[in-house]
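Missing here is one protein chain; the remaining ones are kept as they sit in the complex.
Just so it is clear, A and B label the chains in written order, and each chain counts residues from 1 on its own.
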Amino acid sequence: MSPNSTGNRLFDRPLRELGRALLFLFTAISRMRFSRLQVAETLRQVYFAGVRSLVIIVTCGFFVGLVLTLQTYDTLTRFGAGDAVSTVLALSLFRELGPVLTALLFAGRAGTSITAEIGLMRATEQLDALDLMAIDPMERIVQPRLIAGLIAVPALVLIFNVTAIVGGVFFAVFLMGNDPVTFWSNMQASVELGRDFLGGMVKAVAFGFLAAWLAVWFGWSARPTSEGVALATTQTVIATAITVLILDFVLSAFML
Amino acid sequence: MKSSHQIELTAGLFLLLAIAALIFLAMQATDRGVASGPTYEVSASFSNVGGLKPRAKVSMGGVTVGMVERITLDPDTFDARVVMRISERFDNLPEDTSASILTAGILGDQYVGLEPGGSPESLRDGDTIMITNSAVVLEQLIGRYLFNTDGDEQ
Partner (left out) sequence: MTHTEAAIELRNVTVELGGRTILENLDLVIPAGKVTAVMGPSGAGKTTVLRLITGQIRPDSGEVRVGDTRVDQLSGKALNRFRREIGVLLQNGALFTDLTCFDNVALPLREHTELPETLIRRLVLLKLQMVGLRGAAGLYPRELSGGMNRRVATARAMALDPSIMLYDEPFAGLDPISLGVSLRLIRDINHALGITSIVITHDVDEVAHLADQCAIIADRQLMASGSPAELADSDNPLVRQFMQGLPDGPVPFHYPADDLAADLLAAEKQQ
């Protein structure tokens, strides 16, 4: 190590880790190949990452919509603005809550299992075995999972948003007896397709990429022991949570 | 363990579900705006537009008929020039329609309100609305009120 880096011990290790993670990502992207086998494997990973996260996404989405409507409705009616509840619900869902919460839930459900899977492959020499069979593990293991994350997270965000709105409708219309026409028309009047909805989807794609990258990276770089894999799964959740929230702030600042 | 065939099928269904969600949200929950269909442009000059912003609503009788495209300052008259996009569906607005800058509620957004006139001719693309009412600026109102009270006392 160069002499001036010894002064920055605190940053030295995280920076090198970041550098290695970036290099890993570039290698994975540079070796992308799209054969029939690859597409089939990617679809399989969409199943593992996406379909298996559906239950948690739908459940959480419904209750987030429910409680968000409950709270804002209570506050807004004090100002006589109860009708605005659907606006608040849709805007906060599309712009922030949908992408962010989905990414966090994805990291907890699918991210950890990707990390554990790859970490165990490392520990049980499956990655070495691929290498020795002249099959590139970057191509066969890493690439399908990266792309699957990129596809699954936006898909899950869409489903999360729909179920959350259903939760909102359930509370505002069925429990509180608001007029459904007002509910929908207020929502439509205040949500812009481009800025609010598509902006949120841009976030969803970015978060999906980030979550999949971190999950794959921590699995890949895990120490090949039980403790190493356990630590790596924890790191995946923590790192995804922190970086998603930071990236969310940056993207929001750019979009507004 | 599911067979790979079933897994691919389920993954496909999952993506279909997501596309259905996309369509639902795009159709049901968002404002594709009046600007989504064919539109035509009209402009109007105001001495003051207050807090009017691009993308603000343009409405007639409470119905949204278009939106504000851009707001510029006329270099000669120093008036604010508001260019609006009106949906082709409302292509029979009378030529002598008047435009005012209004506020939705006390704290609401500002928007352009159109009042129809009586002319048989209709507004066309690129036309200018001649009769306009500028935004009511709260500070000016208060100032005028204070000035008037002042005058009464003297």
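Just so we're on the same page, a contact is a pair of C-beta atoms (placed from the backbone, for glycine too) under 8 Å apart; a residue touches a chain by one contact, two chains touch by 3 or more.
Just so we're clear, the structure is a prediction, and the values are computed from it rather than from any experiment.
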item	value
Shown chains that the omitted chain touches within the full complex	A
Identified contact with the non-displayed chain, of A:E17, A:E125 or A:D179	A:E125
From A:L23, A:V39, A:V55 or A:I135, residue that would touch the chain that is not displayed	A:I135
Absent chain, residues of chain A that touch it	37, 120, 124-126, 128-129, 131-136
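Convention: only the chains that are shown with their structure count from here on.
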item	value
Distance between the centres, which are taken as Cα means, of chain B and chain A, whole angstrom	35
Chain B-facing residues of chain A, complex	40, 43-44, 46-47, 50-51, 54, 90, 94, 151, 154-156, 158-159, 161-162, 165, 184, 187-193, 196-197
Contact set on chain B toward chain A in their complex	4, 7-8, 10-12, 14-15, 17-18, 21-22, 24-26, 28-33, 55, 64
